[in-house]
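Only one protein chain is missing from this complex, and each of the others stays in its spot.
Up next is subunit A:
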Amino acid sequence: MDRNQSRRQLTAMKQSLFDQGLLDEQFVQLEELQDDANPNFVEEIVTLYYRDSSRLISNIEQALKERTPLDFNKLDTLMHQFKGSSSSIGAKKVKAECNLFREYCRAGNAEGCMKSFQQLKKEYAALRKKLEAYFQLARQAGPQETACRSK
């Protein structure tokens, strides 16, 4: 009974994440790469993403704190990397914030950069919490829910 409930909740949770525009098709693509031998691939990738991108986040933060004028090229390059990883895990909203930030960079708009970076960090943190809850539920629900491959 508990497991079925977990599975229903899991489906609902995932749908909600999509409806809110937090995740896109890429997340589904990743889930389809899971199988019995690799049932937690998406969770592993997302964990890796948060661990790896925290470095980029602090680099960007550091660059934004540095002397004015800002080094927009450097910021754009850092954000490009961050956007890439975010895109690879299907983090739709985070990716959109990255794009906004890069637009401000190209326009040389320091104020815009700082504002959008704050927003980006919010989205990034919010997604992390939601995905943590999702993966916790996924583990409870059992591998059948997320794994789409038989082998």
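Assume a residue touches a chain if its C-beta (ideal position, glycine included) is under 8 Å from a C-beta of that chain, and two chains touch if they have at least 3 such contacts; residues count from 1.
Definition applied: contacts and distances are computed from a predicted model.
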item	value
Listed names "Exocyst subunit Exo70 family protein", "AP-2 complex subunit alpha", "Cytochrome b-245 light chain" or "Response regulatory domain-containing protein", matching UniProt entry of the absent chain	"Response regulatory domain-containing protein"
Candidates A:87, A:109 or A:140 - the one touching the absent chain	A:87
Contact partner of the left-out chain, one of A:49, A:101 or A:117	A:49
Listed residues A:9, A:26 or A:40, member touching the removed chain	A:26
For subunit A, the residues touching the chain missing from this view	26, 29-30, 32-33, 35, 38, 41, 44-45, 48-49, 52-53, 80-81, 83-85, 87-90, 149
